[in-house]
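The complex is shown incomplete by one protein chain, all other protein chains being positioned as in the whole.
Take a look at chain A:
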Amino acid sequence: MPEIEIQNLSKSYNLKERVQVFKNFDFSFNEKITAIFGPNGCGKTTLLKIIANLIKADEGSVKTSLEKIRMGFVFQSPSNFIFPWMTNYENLVLPLRLDGIKEKQIRTRVRELFETFDISLPMSAYPYQISGGQQQLLVILRALINKPNLLLLDEPFTSLDYLTKIKVMNELSGIVRKNKTLTILISHTIDEAMVFADEVVLLSEKPIRVLTKFKTNFKRYDLRVMKSKKFIETKGKILRFYK
């Protein structure tokens, strides 16, 4: 069975006029890490929210190979999804506290996470006292802290500075590969999608259909990979679909 199987999905919104986002859409996520690449407003976030069961489809079904889902979700605009009345620490460890984990183990897990990513955040401060990039880091770490088996990332690296982005992306890629976490990444940067995922899926305008999908095997975001002939050729092939 595929990792995630979407069958006959239909979803429309009633805005000023009826907007059909999906119409009898079928797709199978066969790889552990998939990146979704497509035009603005085509419905990528809607797809992620339907997979996460945050919104209901009008018709169709989403099945996964996972028996018990432990989900991590990094939403777009992270500042809207962290709780400003909680400290950064309270925000970060919320999933673990909800699972009833003891405080000592929580602290160990936080230390591990910071060591893995080689970063630090002011834990006793509040979210509004840190930068947008740090807020994004906080949200990424919160999504990872309870070791999810399904990780959904909606443009998770947009607010990060270039160096932090490379570092976080490489570490995140390493973690999800090591833990065999089923991961779906939405990205507007094709380089990001190619180095992070095992498969890149190109989507069309609404109503969504799959234009094509490519297997990739780059795994790391560094200059050597990105200057390689194979990388440049694959990128060229992918981008041709939007011409």
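We take it that a contact is a pair of C-beta atoms (placed from the backbone, for glycine too) under 8 Å apart; a residue touches a chain by one contact, two chains touch by 3 or more; residues count from 1.
Here is the rule we use: contacts and distances are computed from a predicted model.
> Consult the UniProt record of the chain that does not appear here and report its protein name from "Lipid II isoglutaminyl synthase (glutamine-hydrolyzing) subunit MurT", "ABC transmembrane type-1 domain-containing protein", "Sarcosine oxidase subunit beta" or "Response regulatory domain-containing protein".
"ABC transmembrane type-1 domain-containing protein"
> From the listed residues A:L9, A:A57, A:M71 or A:L160, report the one that touches the chain absent from this view.
A:M71
> Which of A:Y13, A:F81 or A:F114 sits in contact with the chain that's absent?
A:F81
> In the full complex, which of A:N53, A:Q105 or A:N217 touches the chain missing from this view?
Answer from the full complex: A:N53 touches the omitted chain.
> Please identify, in ascending order, the residues of chain A that touch the omitted chain?
With respect to the unshown chain, the touching residues of chain A are 49, 52-54, 71-73, 75, 80-81, 83-85, 94-95, 98, 126-129.
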